[in-house]
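Removed from the display is one protein chain of the complex; every other protein chain stays in position.
Letters A, B and C name the chains as they come in the text, with residue numbers starting at 1 for each one.
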Amino acid sequence: MITMENVSKTYSNGVTALNDISVHIDRGEFVYIVGPSGAGKSSFIRLIYREAKPTKGKIIVSDRDLSKLKERHIPYLRRDIGVVFQDFKLLQKLTVYENVAFALEVIETPPRTIKRRVQEVLKLVGLEEKEKMIPSELSGGEQQRVAIARAIVNNPKVVIADEPTGNLDPDTSWEIMKVLEDINSKGTTIIMATHSKHIVNTIKRRVIAIEDGVIVRDQQRGDYGYEI
Amino acid sequence: MITMENVSKTYSNGVTALNDISVHIDRGEFVYIVGPSGAGKSSFIRLIYREAKPTKGKIIVSDRDLSKLKERHIPYLRRDIGVVFQDFKLLQKLTVYENVAFALEVIETPPRTIKRRVQEVLKLVGLEEKEKMIPSELSGGEQQRVAIARAIVNNPKVVIADEPTGNLDPDTSWEIMKVLEDINSKGTTIIMATHSKHIVNTIKRRVIAIEDGVIVRDQQRGDYGYEI
Amino acid sequence: MTFASIAAVTTTLILVAVFLALVLNLDQMAKNIEQDVQISTLIDMTADEDQIVELGEEIEQIDGVAEVQFSSNDNELSKLVESMGDEGQAWSMFEQDNPLNHVYIVEASIPEETEVIADQIEELNNVESVLYGKEVVEQLFQFNNYARAIGLALIIALVFTAIFLISNTIKITIIARSTEIGIQKLVGATNSFIRWPFFVEGALLGILGSLAPVAVILGGYYYIYNNFANVVNFRFVELLPFDPFAWQLSGMVLLIGAVIGVWGSVMSVRKFLKV
Partner (left out) sequence: MTFASIAAVTTTLILVAVFLALVLNLDQMAKNIEQDVQISTLIDMTADEDQIVELGEEIEQIDGVAEVQFSSNDNELSKLVESMGDEGQAWSMFEQDNPLNHVYIVEASIPEETEVIADQIEELNNVESVLYGKEVVEQLFQFNNYARAIGLALIIALVFTAIFLISNTIKITIIARSTEIGIQKLVGATNSFIRWPFFVEGALLGILGSLAPVAVILGGYYYIYNNFANVVNFRFVELLPFDPFAWQLSGMVLLIGAVIGVWGSVMSVRKFLKV
């Protein structure tokens, strides 16, 4: 599904966020990305959906070689990937419903299907009653759940979630994890950056630990591994 | 220090975020605000520094009656309170250094003092090497630490932190907690909304639990209280 | 913001319309002047009727002569008397003893050739002298050229001003939305999906922005045409008739508005699609 070979990423200000990373993630895997603040987790994620380009190395995502991907084909790559951004990235002028529906509109889903599917997903993240509100009227955790709903609404092949529970209380976090586990069991690849020791240690999956831009550990059914 | 009497907050869209809250927080206290996503924690906090006005009830913050506070005196209230916003609210065009310095510039601190004090605080949150970067060049956790640095830089009487560790790994979280404990021990009142069961259960302080806009528990040396 | 944008387009297009009206009218007036350049061929007092007819034929055969008209000395005197108003009455006593010549009034088909033709006529027999206000004509041509050049410069400057202001407005609108555009792209929207609302908005903005100018043109020109015509009626100062001029002008402004709107919007969006 996702293959990186000797990938490095140096930002224009000279910071090297990733340094010679090689990794392979199979279709249907569930992978935690862990590591301290500033380690390079978000940078790793940004490379997969081509928000950033690697400075060096080769990346293949669902059979597309990203270094050869033409500018105008990027939207189609992104439609295969649902992303929960660390800072949510919601459209501020649209309602909760419209934000989630937007991901379906860009792939020209018939309106009737959109309606059914959006309501289904909003219920899954517990926001069915807030569908008419705009992001600035939501609490932090509610916005995060809208972002999650948008990421999974079009049944993408891969869901990438950058700290999807950072603003959520434990109860809600577990519900979200259930949703992710559920779609993973149906074959969706899940990549999730997280700081939650509890989640990682409870739902045991593959753990990739990044520190200072280098993969320091890659372990099936690993644990969070950092002392509290 | 902070007194609320029968305070309610209903937003213009009809959502009642807080419902008849009464609470008193003394000078020098350390208070956790806990509760599920959307319970009203951020709304509670917003009332204290007068980003929002209560629909009903009376609020007194460091001897100021907020309902009688004149528009032009609001800045002076806010200078007594350092706030870590849930969404950081950093000035996107300024560097890390300038963002933190800004809180000192508005109170007309002499430039020399500013320089010394800002560097001191950036060291405290572990960002001394990133002072020349702008927010969009920082990781989520780094931005959160800038927000924390800005909140504490002018030695305010009260520090209010809305999920100050939501984007931080456990190690960095504990460092931030040490900083907050430290300034609390010097007499600063701390109010902190959090979802971290670990922190609440480890550093035992007063816990105010809000659910659906109502205070359901107010306990000295309490614990997080929600099941994982 | 949308209102402000439309208002900005409106003010600019009104200016464009006013200038277009001014320049087109001035240009027309200049043409009128050109058309009116005539050569007065003073015929020798001694010439008899045959010779006069012959001269007329000779003049007609000169290349570039459009029209030749005979005017008797009596006719010339009465024109003179008339053109002098009250004061001219004193001269009517000379009707019996007319000191003026018979005249051929000649018009060139291309006004700029007047001088060449006049020179040729002067060579003919029985011509006493040729009058065509050499200096006046040259001055008028030069004035005409100046007016056209200045007019053209003003119109171009104004259309560019309009384009600049509109694309500026749209650009700023888009800057305000660049975060939104970035997010849309990250969620998988194609460029054309993002572009078309801006395209529609640009066209709408341009067209809505030109409605008021069109109203101003129709109303204003109607008023000015009807009132101004009574006040100023010098020889060459004549306004283009309301119908069809005001309608043509309205069409032009609408077209300019729509084209500029679409153009400005397309140009400005392009920059922000590289996310």
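A few notes on this one:
One rule holds in what follows: a contact is a pair of C-beta atoms (placed from the backbone, for glycine too) under 8 Å apart; a residue touches a chain by one contact, two chains touch by 3 or more.
None of the values given here were measured: they were computed from a predicted structure.
Contacts of the undisplayed chain with the visible chains, over the whole complex, involve B, C.
Annotation: of C:53, C:175 or C:200, C:175 touches the absent chain (contact as defined above). Among C:131, C:156 or C:215, only C:131 touches the chain left out of the display.
The residue from B:72, B:112, B:186 or B:221 that touches the chain not shown here is B:72. The set of subunit B residues touching the chain not shown comprises 49, 51, 72, 74-76, 78-79, 83, 85, 89-93, 102-103, 106-107, 150. Taking the whole complex into account, subunit C touches the unshown chain at residues 1, 4, 7-8, 11, 15, 18, 40, 85-87, 90-91, 93-94, 99-101, 129, 131, 133, 139, 142-143, 146, 161, 164-165, 168-169, 171-173, 175-176, 227-228, 231-232.
Following the convention adopted for this analysis, only the chains that are shown with their structure count from here on.
Using the average of C-alpha coordinates as each chain's centre, C ends up farthest from subunit A.
The interface with the largest number of contacting C-beta pairs joins chains A-B. Central chain assignment: A. Criterion: smallest distance from chain C-alpha mean to the mean of all protein C-alpha atoms.
With centres taken as mean Cα positions, subunit C sits 70 Å from subunit B. Subunit A and subunit C have Cα centroids lying 65 Å from one another. If you average the CA atoms of subunit A and of subunit B, the two centres end up 28 Å from each other.
In subunit A, no residue reaches two or more other chains under the touch definition. Along subunit C, no residue makes contact with two or more other chains.
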